[in-house]
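All protein chains but one are shown in place.
For reference, chains read A and B in written order, and residue numbers begin at 1 within each chain.
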Amino acid sequence: MIEEQPLEALEAQGLPARAAALKAEGWRLVQVCCTSQPDGRYELSYSFDKAGKFMSLRCYVPREGAAVPSITPSYLAAFAYENELQDLFGVKVSGLLVDYQGKFYRIKGKAPQAEPLSQPAKPAPAQPKEGN
Amino acid sequence: MPFGKLANTALLGVFQAPATRVKPRPAFAATRGHIEFDIETCTFCTLCMRKCPPGAITVDRVARTFELDPLRCIVCNACVGVCNPKSLSMSSAIGEASTGRQVKRWHKPAPPAAAPKAE
Partner (left out) sequence: MGERTIIPFGPQHPVLPEPIHLDLVLEDERVVEAIPSLGFIHRGLERLAEKKEYTEMAYVAERICGICSFIHGMGYCTAIEAMMKVEVPERAHYLRIIWGELSRIHSHLLWAGLLADSFGFENLFMQSWRLREQVLDIIEETSGGRVIFGSCKVGGTRRDIDDELMGRALAQLASLEAECHAITDTFAKDSTVRRRTAGIGVLSKDQAYLLGAVGPVLRASGVASDTRKLGYGLYDRLQFEPVVEKDGDSWARTMVRVREIYQSFDLIRQAAAQMKPGPVEAKVSGNPTGEYFARLEQPRGEVVYYLKGNGTKFLERFRVRTPTFANVPPLVAMLKNIDLADVPVIVLTIDPCISCTER
């Protein structure tokens, strides 16, 4: 069974307000994910669940100088995910209520998952290529 | 009184069979133990090398050698599935222990040149 997973696009600045509205309606935070795109942006997905229904908020920030406001004033549980964003991706999260200042993940370098490794498929050429 | 229960447990402990296995049990047929290879039937098609997830197999088509690194092998059975002449097989005995990385190598010299076939 493939469930319906609607995406709602919004700007990064609108996250705290939208999160507060979702909390008032009774939605539960499921996860926060960051994908590094080849075009130099981070794609952030904040997923929520209420009684089996699932929806996600989607926003984009540039990779250089990435900054998002925190949703911990509404969802305190997000501190784990937002500290992970800081440690693994180098995203600056402002207003984080429980901030471990980069020490949540004990890793050697900075932002190890920042660069994408896989490149998207090239558009199909006019005739089929041989081999791979 | 608990003394009766204590005596009961003590007697059972003396006369009952041990709760744990005393001898190792025979291996199941489905157990993935280690990979066995028969060089005689190998055609050096290199499919197993491409399918191996950790890259434990190295096949050199020109030099006609087959190398298997038992420590890299995760006994997933993928190579056994794609081998057409069935040279690779899974044995249910757990692989033997070793003290260092020892790559197993096989080599099959080329057959003597056959007489050219009439086309």
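What we mean here is this: a residue touches a chain if its C-beta (ideal position, glycine included) is under 8 Å from a C-beta of that chain, and two chains touch if they have at least 3 such contacts.
Just so you know, these numbers come straight off a predicted model, no measurement behind them.
Trainee: Omitted chain: which shown chains does it touch?
Mentor: Within the full complex, the chain not displayed touches A, B.
Trainee: Contact with the hidden chain only, please: which chain A residues?
Mentor: Chain A touches the chain not shown through residues 1-3, 5, 23, 28-31, 33, 35-37, 45, 47, 52, 54, 56, 75-80, 100, 103-107, 112-113, 116-121.
Trainee: Which positions on chain B touch the chain that was left off?
Mentor: So the residues of chain B touching the unseen chain are 19-20, 25, 28, 30-32, 51, 53, 74-78, 81.
In this section, only the chains that are shown with their structure count from here on.
Trainee: When the C-alpha atoms of chain A and chain B are each averaged to a single point, how far apart are the two points in Å?
Mentor: Taking the average C-alpha coordinate of chain A and of chain B, the gap between them is 42 Å.
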